[in-house]
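Of the protein chains in this complex, one is absent; all others appear in place.
When the chains are written out, they are named A and B in that same order, and each has its own residue count from 1.
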Amino acid sequence: MKPEELRYAKTHEWVHIPQEDGNRLATVGISAFAVEALTDLVFLELPEVGKQVQQGDTLGEVESVKAVSDFYSPVAGEVVEVNSELPDDLERLGEDPYGRGWIAKIRLSDESALDTLMDHAAYGALCAEEEI
Amino acid sequence: MPYLYNTPEDQRAMLEAIGCASIDALFDTIPEELRLNRPLDLPPAMGELELTRHITELAAQNLSSESADCFLGAGSYDHFIPAVVDYVASRGEFYTSYTPYQAEVSQGNLQAMFEYQSMICELTGMDVSNQSLYDGGTAAVEAVLMSMDVTRRHGEVIVAQSVHPEYRQILDTYLTSLPTKVVSVGCPKGTIDREEFAEALGEDTACVLLQQPNFFGCLEEVRELAEQTHAAGALLVVVVDPISLGLLERPGEYGADIVVAEGQSLGTPMQYGGPYLGIMACREAFVRRLPGRIAGQTVDRRGKRCWVLTLQTREQHIRRDKATSNICTNQGLFALRASVYLAAMGPEGLRDVAGLCLQKAAYARESFANLERFEPAFDAPVFKEFVLRDRQNRVDQLLTDAESAGILAGVPLGRWYPELSDCLLVAVTEKRTRSQIDRLVDFVAEDSKDKAPLHA
Partner (left out) sequence: MRNKQATRLLLELSEPGRRGAVLPECDVPCQHLENLVPDRFLATSVPNLPEVTEPEVVRHYANLSTLNMSVDTHFYPLGSCTMKYNPKRNERLAAFPGIVDVHPYQSDRSLQGLLRLFYELQQILAEISGLGAVSLQPAAGAHGEMAALMVAAAYFRDQGESRNKVLTPDSAHGTNPASAKMCGFESVTVKSTPQGFVDMDDLRSKLDETVAVFMITNPNTLGLFEHNVAAIAEEVHARGGLIYLDGANMNAILGITRPGDFGADMMHFNPHKTFSGPHGGGGPGAGPIAVTEKLGDYLPVPIVVKKNSPDGPFFQLEFDRPRSIGRVRSFFGNCGVLVRAYCYLLTHGGAGLRRVAENAVLNANYLLSRVKHFLPVPQGESCMHEFVASAAELKQDRGIAAMDLAKRLLDYGVHAPTVYFPLTVKEAIMIEPTETESRETLDHFAEILFRIIDEPVDLLHEAPHTTGVSRPDEVAAARKPILKWVANNPPT
């Protein structure tokens, strides 16, 4: 997936929402900026399949050697699939955060909150600000 | 002052460098009204000679396993400690260092801890061990809390009454502020009542806590209990006597999920109850829920094998209120002692120690059974401890009399088990000789004469 086509939460998660209507399945992950800031990830805890989440709920946890960060769901819905190979191959997060580094697929239940997400340009501006 | 370098000249020069008028002025940031404007009211200072005399006098007022024959157990045992254990633990490089925050200058401690973890895993049949918790009792409680975290069940935990009563008290204390209920399963015949146990297991049972050999010295039917526990989706937490594992089946083999132990038996003196060693080991799947420090193997930048503290994100200094436990300082020195003890004993030595305990305890138990006054309270097989029922129901007087004769004869059980107020718990380690056992039994036989029983 191209970063330009994704939408972003303030807490540095990305989400891809397919254009077709109907039963919409969003793919979520952590942005390249966040992966870099977290440095040398050693552990990732995936959400359980079947979990119902609201936007902003904790989805899982990533750990570096000396820090732990929660990551949050950028959308509301039900977790229907997780990238179960990811915890054993964390390099994917750094190498391909928007592709093979995806974390979970969430069936959207409420799309009203999607408007609060940023586009690529706005997210880029946020990152630039945080870097200072 | 014995441990200070600074002479008045040093102090003057240092104050001048600081730009401070006096030592008192260093404390200017402490508001005047909060200061203690008098000397602390403490006993006068003593030099080393006076202090030695003073402690000698205090020590002389205590009976000890050196001045009396000790048959006390119940979680603290008078086992033999080889001199190498004291030698290693008294090396300043071990006992005056701290938690290995800088791995490069702590490889000695880290490797020793890695070896400790390895040996504890061998001993228990578990996959992973931490570097120690405070003692057997707090380790048991941490294991219960960990089970709740692993199973995500917070409704209840099942605890056998044959688990050390103080461990159960600690659990009660820790759970006071939490919603979890402790379901106690009785042990009228010295081991877990199987019917009551089966009824207690429920779908919100996080774990079963039992002890093998149990507090009464008896062996529980652990294999069957493990199967029942797992069938209910709960974890099995077992408290073991590490010495017993020289002979008895390893908990990993009969299905324990978390094993804890009081490690005092492994080379730590009794010293009135602490510091001891909380052993804790578990299955690999639970490692990220394990409390306490863990050493791990890795390589350094030159590719050399070495050791570091690892999986630290579980701990309080990183995860703070979400940590697996609040433990920081552990019992590293006693984990070291346990390692040296196990290395000095080796597999055969540990087997021999366990065998001697078993044989001598059996001999003592049978000798008592020959006296009309006593009967074994329970029939289940025992390891190194057993419960005797005093048909004269004069346990306290007996223990007082024995103490006067230089025998620490046993632990009275009435304080924890009112129904066993006519019972005492006797422990026999490899240190007790046949003549000491005979003396105990003879003393009791003599003490029993011409005394009317208080109950038939």
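Here is the rule we go by: a contact is a pair of C-beta atoms (placed from the backbone, for glycine too) under 8 Å apart; a residue touches a chain by one contact, two chains touch by 3 or more.
Here the structure is a predicted model, which is why all the values come from computation and not from measurement.
K.L.:
Which candidate, B:S129, B:S265, B:Q392 or B:S448, sits in contact with the chain we can't see?
P.N.:
Only one listed residue reaches the unshown chain, and that is B:S129.
K.L.:
Decide which residue listed in B:D172, B:E227 or B:E419 touches the omitted chain of the complex.
P.N.:
B:D172
K.L.:
Go through subunit A and note every residue touching the omitted chain.
P.N.:
Where subunit A meets the chain not shown: residues 40, 42-43, 63-66, 90.
Definition applied: only the chains that are shown with their structure count from here on.
K.L.:
Go ahead and note the Å separation of the Cα centroids belonging to subunit A and subunit B.
P.N.:
46
K.L.:
What residues of subunit A sit close enough to touch subunit B in their complex?
P.N.:
Interface residues on the subunit A side: 43, 63-68.
K.L.:
Going by the contact rule at the top, pick out the subunit B residues touching subunit A in the complex.
P.N.:
Going by the criterion above, the answer is residues 288, 312-313, 318-319, 322.
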